[in-house]
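The structure appears right after this line, and notes come after that.
Our next item is chain A:
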Amino acid sequence: MSLEIEPGEVLGLVGETGSGKSVTAYSIIGLLKQPGRVVGGEVRLQGRDLVALAESELEEEIRGKEISMIFQNPREALNPVITVGRQLTQVLEIRRGMSKREARQEAVKIVKSVHISDPESRLGSYPHQLSGGMAQRIMISLALSCEPRLLIADEPTTGLDVTTQYQIVQLLRELRQRTGMAMLLITHDLALAAQICDRVAVLYAGRIAEVGRIEHLFQSPRHPYTKALLASRPRLGLKGDIVTIAGNVANLMDPPGGCRFHPRCPNAVSVCSREQPALEPMEPGQRVACHNPVGVRQQVAASG
Partner candidate 1 sequence: MAIEEIVAPGSSIAAPPPVVGRFSDFVYQLRGNPATFAGLFIVALIFLSALLGPVLARYDPYGVNLGDAAVPPSFAHPFGTDQYGEDVLTRVVVAARLDLIMVLSAVVLSTVIGVTIGALAGFFGHFFDEGVMRSQDVLQAFPRFVFAMAVAWALGPGVITVIVATAAINIPGYARLMRGLMLSVKESQFALAAVAVGNSRWRLLWRHLLPNCLTPVIVLSTLQCGFTILEAAGLSFIGLGVRVPTAEWGVMISMGLQDFLQGHWWIYTFPGLAIAVAVLGFNCRTSSIPSGGGYRQCPCSRFRISARVSFSAVASCVSWTA
Partner candidate 2 sequence: MGSTRLLLYAARRLLFIVPVMLVALFLVFALTRIVPGNPIDRVAGPYISTERRAELKHLAYLDRPFYEQFALYLRDLSHGDMGTSYTTAQDVSKDLRQRFPATFELVTYAMLFAVLAAIPLGIAAAIKKDSWIDSVARAVSVLGVSMPIFWLGLMLLYVFFYYLDWLPGPVGRTGSATVFVKPITGFFTVDSLLTGNFDLFGQVVKALALPCFTLGFVAMAPIARMTRAVMVEVLQSDYIRTARSLGLPFRVVVLRHALKNAMIPILTIIAAVYGYALGGEVLVEIIFSWPGMGQYSYNALLSSDFPAIQGFVLLVTFLYLVIYLCLDIANAALDPRVQY
């Protein structure tokens, strides 16, 4: 799987639950939990292969400073027995070598920048005293504290109510403009991706199905899976039932051969179960991995 993110760009990684989005993200900074392991491939950050780095180097140089993450369920992602202020200043002291006082001032500054009113008192509270949205802002301040070049946001709005979701999205957009850092947004929600991303990669069973500018994907999805995702999106003025995608998400332990989507694909042709389609450029500008893309001349003949 290959993805590039330009500085200052926001890339969305979209797919159903269990499609390997989060795994991809965690493997970037080497935080896969026990059973998982990066088997091959490389993660390049400005020419450096992160997979080849030792744990200590990742810890020292990459995490937090180059790449940091924000998570879903922010309240659980914060340490319940340490005040959020201390969590923040601790990172500043250890990772940026600040003194206690500097760290304190910097913490207030950072927290203000994510629009938390009354930062002083907020910093003295514990995670369980915060609302979900507030906790996510704190989480974002933590992630920003070492001024990373890439922010990975893993389902940042899951578990929040709708208005808060909107505020967090606004905040992420604003941050991107202000800091110029790149962002990798992992979500199952195409609509959310559409709000912030420049480009989107649609993931199916650990592989990229289609990648391209958000407007291209929305207007003319080429991959049948993208199309299905778009169709299954609840939206205003929708008549009739929401179309769901038939079948189950592919099992990552034992993925189907050929194109991994073929057991569920309405467009499947016989090559699909045999050969894995390559990512190829397609009109109007995205790249698609499909033998029989949507809206392109039907390859019935090829299927013989």
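FYI, a contact is a pair of C-beta atoms (placed from the backbone, for glycine too) under 8 Å apart; a residue touches a chain by one contact, two chains touch by 3 or more; residues count from 1.
How were these candidates chosen? In short, all candidates are chains of the complex that A comes from, given by their letters.
These figures come from a predicted structure and were not determined experimentally.
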Out of the numbered options 1 or 2, which touches chain A in the complex? 2
For chain A, which residues count as touching candidate 2 in their complex? 29, 31, 33, 59-65, 68-69, 71, 73, 76-83, 90-91, 94-95, 126, 128-129, 139, 142-143, 145-146
